[in-house]
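Can you read through this structure? Questions will come right after.
With one protein chain withheld, the remaining protein chains of the complex are depicted in position.
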Amino acid sequence: MDKIRKKVKSLLTEGKVAGYLGYILREGHPLPHLFTRDHLAELEQAVVPPGDARYPLDKILQALARRYPEDTFTIQVRGCDERGLNELYKWGQLDPDKVVLVGVACPQEQADYCECPGPYPSVVDYGEKCNPVPQSRRVARIDSLGQEAAFQEWLGHFARCVKCYGCRDVCPMCFCKECGLEHPELMSIGKVPPDTIFQLVRAIHMAGRCIDCGLCEEACPADIPLRVLYKKGNLLVKELFDYDTGSLGTGLSPWKSLGDEVTLETKPL
Amino acid sequence: MAEQEFQPKIIGFFCNWCTYAGADLAGVTRLQYPPNIRVIRVMCSGTVSPHHVLRAFQKGADGVLIGGCHIGDCHYLRGNYMTIKRMRFLQDLLKFTGFEADRLHLEWISAAEGPKLAQTVTAFTNKIKSMGPSPLKRLTAKAA
Partner (left out) sequence: MVGIGGEPGHFSVKVLEMARYIDMQKCISCGICAEKCPKKVPDEYNQGLAKRKSAYLSYAQAVPPKYAIERETCLYFKKGGKCKACEKFCPTQAVDFSQTDVEKDISVGAVILSPGFKPYDPSQYTAYHYAKLPNVITSMELERFLAAAGPTQGHLVRPSDHKEPERIAWLQCVGSRDVHHCDHSYCSAVCCMYAIKEAIIAKEHSHGPLDAAIFFMDMRTHGKEFEKYYWRARDEFGVRFIRSRVHTVDPVPGTDDVAIRYLTEDGELRTEEFDLVVLSVGLETSPGILELGKTLGIAITPDLFAQTSSFTPVTTSKPGIFVCGAFQGPKDIPQSVMEASAAAGAASELLAPARFALARKKPVFAEHDVSQEEPRVGVFVCHCGINIASVVDVEAVRDYSTTLPHVAFVENSLFACSQDTQELIKERIREHKLNRIVVASCTPRTHEPTFQETIKEAGLNKYLFHMANIRDQGSWVHMNEPAAATQRAKDQVRMAVASVALQPPLKEFDLPITKAGLVVGGGVAGLEAALGLADQGYQVHVVEKKDFLGGHARKLNHAWTGEPIQPYLDDLVKRVQNHPKVEVHLDAAITNVKGFVGNFVSTVTTSGRDTEIPHGAAIIAIGGHSYKPQEYFYGQNPRVMLSLEMDMALREKNPLVTDAQSAVFIQCVGSRIPERPYCSRVCCTHSVENALQLKELNPDMDVFILYRDMRTYGTRENLYKEAREKGVMFIRFSVDDVPKVEQTADGRLTVTVRDHVLGRPVTLEADILGLASAIIVKDQLDLAQLFKVPLTNDGFFLEAHMKLRPVDFATDGVFVAGLAHYPKPMDESIAQAKAAAARAAVVLSQESIRAGGVVAEVDASTCVGCQACVGVCPFGAITFLEDQKVCEVNQALCKGCGTCAANCPSECITLFGFSHKQLYTQVDEALAELEVEMEEAAGA
């Protein structure tokens, strides 16, 4: 932790960043906080929260960047947060030149829980790199179900939806000003549970954008296994378009360019 | 009533320059196909978003058929590059959720392929007939 405090302190005092978006310990709870040069002492309370206490810092950073477009911020990131930043750079929502990383590696226990394919960021200032979990057993289980069983299972999940939009509101990647899920032409209004296609429309938006942080699933009061749906979306994006969501290596998102050639074929009737 | 053969409702999104023209050609050459389809003309198959398809299923469509120009023949050069990306993804996502992905079909049909248009609509209609009504439709009916 001292390493982080030292790094942040020098960034702040040298004026390289306008603030550090991290966590502060308040009454025993880690809460998101913006540390600034004017309140350097607060850094003593800066913490890295345990694996299961997380907030959408990427989302907060977007709000900060919109408010202070000229300023550079440093932000505490886990593997998923960094994937989020990478995707947000590509989608024009953040400027990579205005972000400095403070990296935190997740403990193995967290990585296993998340089935995380990349449990540490490119910069590690805290924690030890643990083993990634490349395969998702939760996705594999659904894949192995028959069509009817899978359908019934998902219907059961979707029927519990109370349309609170919690999944969307917490999502660091949901940056649209206006949400298609609220378009009355697309989605029936005044219906709970919502239209059956509700989760599918969101899954389409998340494909190639979801950075698998899992906050949606944690926010969902109905315990819908949203993360499984979005994990599958990203797997399909990888399989069909060879695109690694959240990586800087595989070029533009398939949804952001036409591409030079078509390798996919239509399915036979 | 219950004895009658199931008559599915099928939505066709046909691009103006190829598949819609192919459908006209099927007419000019008097090729016959089942009357279950309702065609929405779009300028390019790239105009069709997964939202439109999902809405059709939500509203009870038993099948959705998207017709575009062959790759390389798109009137808008590469609009259909997006069509196949979107629809192949949507098909696979539907499959994962058990939604009978075969109810969504994409076919490249040129303005010269009247016979292919008629064959495709016939085969797709027959396939949907054999699959029975869309499970989403049953669900909506139940909810109502």
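Labels for the chains are A and B, by order of writing; each one numbers its residues from 1.
The definition used in the following text is that a residue touches a chain if its C-beta (ideal position, glycine included) is under 8 Å from a C-beta of that chain, and two chains touch if they have at least 3 such contacts.
Here the structure is a predicted model, which means the values were calculated and not measured.
Summary of contacts with the chain left out: across B:L65, B:L93 or B:A118, the touching residue is B:A118. Looking at chain B, the residues touching the absent chain are 9, 11, 16, 20-21, 23-44, 46-49, 51-52, 55-56, 59-61, 74-79, 82, 86, 110-116, 118, 137, 140-142, 144. Mapped onto chain A, the footprint of the missing chain covers residues 91-93, 175-180, 183, 185-186, 204-205, 252-253, 255-258, 260.
One rule holds in what follows: only the chains that are shown with their structure count from here on.
Distance from the chain A centre to the chain B centre is 34 Å, each centre being the mean of its Cα atoms. Against chain B, in their complex, chain A makes its touches with residues 142-143, 145-155, 180, 185-186, 188, 195-197, 200-201, 203-204, 207, 229, 232-233, 236-237, 239-241, 254-255, 258-259, 262, 264-267, 269. Of all the residues in chain B, the ones that touch chain A in their complex are 50-51, 54-55, 57-58, 71, 78, 80-82, 84-85, 88-100, 105-108, 120, 123-124, 127, 135-136, 139-140.
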